[in-house]
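What follows is a single structure, written as structure tokens, with notes after it.
All protein chains of the complex are present and in place, except for one that has been dropped.
Coming up: chain A.
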């Protein structure tokens, strides 16, 4: 066979494989959207769930998911940023650093249900945090931290060493060089990592069933006192998230329109994650232009 023919065959095979991946994806997303979108309405998004009768919405679950996400990021982002900066800029190349990297990799491949059970035993039972948004957020931090740390480390590593040398040669301290020169260049990558990890956190169910709980108590959206048990901002209340709701409606719900609710909820979940992904790209580009003064 001549090289041209081999090349043509290889190209065709690669296109075929890519086509299969794209088709599976399109089928899955299309199926979920096709089944769910017709049932999404403003009413569905803004009414509380019903335990026994039809017509329930997902207001509380949707809010819980978003609130849990914010809390998780509030806890995990500073830690991940610190460890990412350490690993990318300060860590010496020795066995200890390699041990940290391996640990992070192991942590990132932990099955989420294991994280959930650990969270249940340690946070809910041992630390008496009960089924709460806080327990859920801490459990999700275990789940989120390795991925976030790695993406921050990689974003910082992708910034050219020449930039660091330039800072050094001007007599700037390491810290100032890192925070004011390297971090701004790496920021779009970091932001993309944060938003993509937010998508994963948003869709997580197994780790939350045992930590944030499976009930969505009626809360008062006008009560801004986070210490008040009825406040929507209270982190110590149990909170069923959207992903958990989908699982629960499908397994143990007695509402007559369970199928409709789970289809529509799944569609909402997918749409929100798609929005996260698209915005990651746009905000990343926008931020890069802003930070570097390029047009």
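Basically, a residue touches a chain if its C-beta (ideal position, glycine included) is under 8 Å from a C-beta of that chain, and two chains touch if they have at least 3 such contacts; residues count from 1.
One rule holds for everything that comes next: contacts and distances are computed from a predicted model.
Participant: Looking at UniProt, which of "Penicillin amidase", "Phosphate ABC transporter ATPase", "2-oxoisovalerate dehydrogenase subunit beta" or "ATP-binding cassette domain-containing protein" names the chain that isn't shown?
Facilitator: For the chain missing from the view, the UniProt record says "Phosphate ABC transporter ATPase".
Participant: Can you work out which residue in A:43, A:176 or A:281 touches the chain that's missing from view?
Facilitator: Spelled out, the listed residue whose C-beta touches the missing chain is A:176.
Participant: Of the residues A:21, A:162 or A:254, I need the one that contacts the missing chain.
Facilitator: A:162
Participant: List the chain A residues touching the unshown chain?
Facilitator: Within chain A, the residues touching the omitted chain are 160, 162-163, 165-173, 176, 180-181, 184-185, 291-295.
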